[in-house]
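Before any comments, here is the structure.
Yeah, one chain of the complex is gone here, protein chain that is, but the others are all in their spots.
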């Protein structure tokens, strides 16, 4: 068995992983600007040194430090990404070590990526259940499949 | 020196890393369901669109958006995992690049994994000091050892 090519772009599974992971990470980079933008629009800040942008009125400045639902929603969505997308990337990296069949692996990556983009749209627009749960579950189940497949391959 | 086999399952250190990391990531996957379960049990939600599950009374709905200690405890434990387990995985990946002796590496992975499972049990059950500190410290010190070993090997 010659497996030292696994983490190279010559391995189609890894190339597919790189492609979908870059998309997911670019999505996460956008979350950062979205938070900042919302903070500016809604004059809702986190650190006292930022409140000068809420004006010169000390009352308005103090108020600008209170949590604002428009900002908090983006932050919740962003934290959800950290809890899930980072985990998916790690699991995929381990899964690739088991040299999985391309046809299977690529579908896991696709389903996961689509599920996370949909989850973001649903979450940011405040669309309730069952949509947020379903988009979340698709990605979540994919993670379990990656974890269990990897475990079964190595024990 | 031929080191292109390092990130393959033929390398026992990497195989051990894959095994313990899958366990740690599965633990983190469980934290997600645990948060959701606690939210349902304690009727404590984060997003206004979820409050319909707290009933039709507008007061009860509003109250369901307040932080609930049972939910927040799981979320703190989950955040602690993100601050620590992700960091451990990265450090281990770098450490493996230095081709460390198996007998040493595998013990770092074992101690870390056990310490994080114990830390979770201690944290979720509200067991105070010194137990939470000790379980935390075991993993924390392991991370420093991985970091410094890696640094000494490459400079």
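A and B label the chains in the order they appear, each numbered from 1.
The working rule: a residue touches a chain if its C-beta (ideal position, glycine included) is under 8 Å from a C-beta of that chain, and two chains touch if they have at least 3 such contacts.
This structure is a prediction, so every number in the text was calculated from the model and none was measured.
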## Note on the structure
Checked against the full complex, the residue among B:13, B:71 or B:143 that touches the missing chain is B:143
### Task
Name every residue on subunit A in touch with the hidden partner chain.
4-5, 7-10, 14-15, 18-19, 21-22, 25-26, 28-29, 31-32, 46-50, 52, 78, 82, 86, 89
### Query
So that we can see where the missing chain sits, which residues of subunit B does it touch?
1, 3-4, 6-7, 69, 73, 76, 82-84, 86-87, 90-91, 94, 97-98, 123, 126-129, 132, 140, 143-144, 147, 150-151, 154-155
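Here is the rule we use: only the chains that are shown with their structure count from here on.
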### Query
If you average the Cα atoms of subunit A and of subunit B to get two centres, how far apart are those centres in Å?
17
